[in-house]
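Entry: chain A
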Amino acid sequence: MALRIGCAAAPGRAQDNKTGSWRVFMPVVDMEKCILCGTCILSCPETSVSEKDGQILFDLDFCKGCGVCANECRAEAITMIQEEK
Partner candidate 1 sequence: MGIFLRELRIHGRGGQGSVTAAELIATAAFKSGVFSQAFPAFGVERRGAPVQAFVRFSDEKVRLRSQIYEPDYIVVQDSSLIADVDVFSGLKEGGIALVNTENGIVEGVPDGVKLITIDATSLALEILGLPITNTTLMGAFAAATGEIELKSLEEALRERFSGSLAEKNIAAARRAYEMVKEGQ
Partner candidate 2 sequence: MLQIMEGSHAVAEAAKLCRPEVVSAYPITPQTHIVERLAEMVADGELDAEYLCVDSELSALSVCIGSSAAGSRVYSATSSQGLMLMAEVVFNVAGMRQPIVMSIANRALGAPLSIWNDQQDSISLRDAGWFHLYGEDVQEMTDQHFIAYKAAEQHDVLLPGFVCFDGFILSHTYEPVDIPSQEEIDAFLPPYVPYNKLDAKAPISMGMYATPDYYMEFRYETDQALQRAGDAISAAGKEFGEMFGRDYSGHTESYRMDDADVAFVALGSICGTVKDAIDEMRADGIKAGLVKIRTFRPFPAAELAKALAGVPKVAVLEKNISLGSAMKGAVGPEVKDALTGTAIEVYSYVIGLGGRDIRKKDIRAIAALAEKGVGNMFYGLRTEVL
């Protein structure tokens, strides 16, 4: 049966939907200003902000460019810039 009985599915397929294409503005972080407080990570509705080796990373495959991270950044380290497509 190709369809999962009862309209059920295993996790993993949501990532097929690359919501990054919805974006108009793109977040850019100035690591000079960033204090690594994690607010942007916790606030992101898309689970698309992460930190690795002291760097804040945006997963642009999924970031919808809502700007919550920039709005909430207390160090004002994130700016939203218009993206060229």
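For anyone wondering why these and not others, all candidates are chains of the complex that A comes from, given by their letters.
The working rule: contacts are C-beta pairs under 8 Å (C-beta built on N, C-alpha and C of every residue); 3 or more make two chains touch, one makes a residue touch a chain; residues count from 1.
Only a predicted model underlies this, so the values are computations on that prediction, with no experimental measurement involved.
The contact partner of chain A in this complex, picked from the candidates 1 or 2, is 2. Those residues of chain A that touch candidate 2 in the complex are listed here as 1, 3-11.
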